[in-house]
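First up is the structure itself, then whatever we jot down about it.
The complex appears here minus one protein chain, its other protein chains still in place.
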Amino acid sequence: MPSRSSLKHKLYTIIFEAETPAGKAFDVTILILIIASVTVVSLESVVELRRNYLNLFLTLEWIFTILFTIEYFIRVYSTPKPLKYIFSFFGLVDLLSIIPTYMSLIVLGSQYLLVVRVLRLLRIARIFKLTRFINEGQQLSNAIRASLTKISVFLGTVLTLVVIIGSIMYIVEGTASGFTSIPTSIYWTIVTLTTVGYGDIAPQTALGQVLASLVMIMGYGIIAVPTGIVTVEMSRTDKKMATTKVCPNCHQEGHPENAYFCYNCGYEFHR
Amino acid sequence: MPSRSSLKHKLYTIIFEAETPAGKAFDVTILILIIASVTVVSLESVVELRRNYLNLFLTLEWIFTILFTIEYFIRVYSTPKPLKYIFSFFGLVDLLSIIPTYMSLIVLGSQYLLVVRVLRLLRIARIFKLTRFINEGQQLSNAIRASLTKISVFLGTVLTLVVIIGSIMYIVEGTASGFTSIPTSIYWTIVTLTTVGYGDIAPQTALGQVLASLVMIMGYGIIAVPTGIVTVEMSRTDKKMATTKVCPNCHQEGHPENAYFCYNCGYEFHR
Amino acid sequence: MPSRSSLKHKLYTIIFEAETPAGKAFDVTILILIIASVTVVSLESVVELRRNYLNLFLTLEWIFTILFTIEYFIRVYSTPKPLKYIFSFFGLVDLLSIIPTYMSLIVLGSQYLLVVRVLRLLRIARIFKLTRFINEGQQLSNAIRASLTKISVFLGTVLTLVVIIGSIMYIVEGTASGFTSIPTSIYWTIVTLTTVGYGDIAPQTALGQVLASLVMIMGYGIIAVPTGIVTVEMSRTDKKMATTKVCPNCHQEGHPENAYFCYNCGYEFHR
Partner (left out) sequence: MPSRSSLKHKLYTIIFEAETPAGKAFDVTILILIIASVTVVSLESVVELRRNYLNLFLTLEWIFTILFTIEYFIRVYSTPKPLKYIFSFFGLVDLLSIIPTYMSLIVLGSQYLLVVRVLRLLRIARIFKLTRFINEGQQLSNAIRASLTKISVFLGTVLTLVVIIGSIMYIVEGTASGFTSIPTSIYWTIVTLTTVGYGDIAPQTALGQVLASLVMIMGYGIIAVPTGIVTVEMSRTDKKMATTKVCPNCHQEGHPENAYFCYNCGYEFHR
């Protein structure tokens, strides 16, 4: 890194790191800009507001876009590995969050895609050097990742079930009750099984209501499964962190609290 | 405390403590007054009842307010540190619960704010000297507080997701299906993701229903996360309380509260 | 018991016990009668069916009632302690399940109260000598009972919250959106917080929808709390049952699996 130009290095520490006061100030500014920008895009979609404040919205949008464009190019310039940044998750998000405004010159309505900017918020977690937050988030996402295989087996079973139930309800209720096709019935089944229950489609016949009751009770039981999976996984992660008694001889982790000997090298612990 | 006047001290033990019979009687009276007062405010808002019993309601309200005002001033008078009480949580609640009636002389409708009185119920937990309740509540709130960091990381991620999904649904469904703006779409997303599902807004297009199905299934999985967090945290608090007895001879943990001997080395505990 | 008459004793073993073939046959017959009787009462409430089969329903109802009346008097006769049976939970249920038919001679519509008969189903668990079921049920209800204090603290807090939120929503939304009074608003808040979400009342104003979103997200978090409580309690019950190593000297239960000494009397276990 000493071979890089002084300006480049300075920009790098400001933009990609958050330890220095300048870096923190930069990150806070960007955070505020992102929230303001997402708010403007959201409000612009409200008809009454658009009618009255269209010019204000357009002006603000262009200001945000130009600022984010400048930021993007400084990032590309200052990072030691530009290509790696450009094709990283956050690099793509940064790019996607400026393109729609330029696109809106050509394609009408594409400025709503600007909402993708909210994804940029994820990178701001670093701002307050919230290692505490980051650790907890890490722990959470570890537990969720470890449960993914179980959850996908579970989801596969549920989706198969949903297709079967949806088809049966289509045959039982028919188009008169709003079950106009099998895909619509499948949609209804998901709405019911997840206990969302819009009520835009609801069974009318006695048999349909009996079947719907079964689906609801099933959904009630089914919700227990992902909860159980995630809880067990979290509790496991939790325990791993709680019982990290380390062997002073071979540095093996994970000994029970009441261990007298290392299970890896047989070293006797001092009590 | 011996320097304070006898009356002041007497009032203090009655109002702020619940050990004496007088203190208990005072607390029970206040409890009944609060519930009665909140009930009156609620009933007053029902049109048919207001039409017929307006004078009754107004009279009762003024009686409750005057009683609570007297109580408030006695509290301020009898406490050794008036300012600390006035600006404490319950001090502010006590004040807020009498102001609206006086305000209603000037601003119409402000008497509904009287419902804030229900917050006063929280202080009544002491009445029956329910240390058991208080301990359990303490344990609960400890577990919830310990999970707050994890839950806020989780909520932040969910809110980001909700904004993104809301915007996509706005573009996909459009105003015809009731998705009249991005904020409305975000509202719909929250209604769906939390499995509330009013049905005031529901997707009409095939693509919208497919996306909605994904959101619901996601919501189904997402609900597992806070449950897992709170359960693990509670189980941890629970274990801490259950296994605090350590053998002074061999330092083995996990003895039952009523243990007389160490289960590991047979050492006899001092009782 | 040898002093009681032979008939009385015979009836007792048939009706109150389920070990003999006659006892089992009796219990199965009663089970079928109860289900048939509840089904008849339910079907009678359907307008189309009542119109066509009223006489059939009335006849069946009187048959069931007379049979249950006979059963009731035999129970009173054969039990050694009639008063204890009459005022026991099941004694009262048995009585309540026959009274409504006789009442319907005087008060119209009271026959619907016959549905109370379904409660009698609870006693039938004994039929198949399902000690397995009974144990599991016992374990379940123990866990729920042990969580009751925590759950009532939790419910108290939630109800206080519900009254506050309901009042705020009443002020924010007003009668135009269906929030016609504070009690109605409280009803809406419960519908939303529990994620039921009928949609009969839904916020229309922007501010109301923002508040509703907060309530929903809160409800999402709140549901984690009773789940956590029950899970921890069940897991505790589970562990208690798993570690019932009993001391052969003093018969104290609850030793850890790796205990070498009884924690109660210090007796050294044979390994």
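For reference, chains read A, B and C in written order, and residue numbers begin at 1 within each chain.
Keep this in mind: a residue touches a chain if its C-beta (ideal position, glycine included) is under 8 Å from a C-beta of that chain, and two chains touch if they have at least 3 such contacts.
Values in this document were obtained by computation on a predicted structure and should not be read as measured data.
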Contact with the hidden chain (one of A:Leu33, A:Ile74 or A:Ile182): A:Ile182
Option from A:Ile14, A:Ile34 or A:Ile223 whose C-beta touches the chain left out: A:Ile223
Where the missing chain touches chain A, by residue: 149-150, 152-154, 156-157, 160, 163-164, 166-167, 170-171, 175, 180-183, 186, 192, 195-199, 202, 206, 209-210, 212-213, 216-217, 219-221, 223-225, 227-229, 231-232, 235-236, 254-256, 258-266, 268
Residues of chain C (touch criterion as defined above) contacting the omitted chain: 38, 41-43, 45-47, 109, 112-113, 115-116, 118-119, 121-122, 132-133, 136-137, 139-140, 143-144, 151, 155, 158, 183-184, 186-187, 190-191, 194-200, 223, 226-227, 229-231, 233-235, 238, 257-258, 271
Interface with the undisplayed chain - residues on chain B: 195-199, 227, 231
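The rule we apply is simple: only the chains that are shown with their structure count from here on.
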Contact graph of the chains (line, ring, star, complete, other): complete
Centre distance in Å when chain A and chain C are each reduced to the mean of their C-alpha atoms: 41
Residues of chain C engaged with two or more neighbouring chains: 195-199, 227, 231
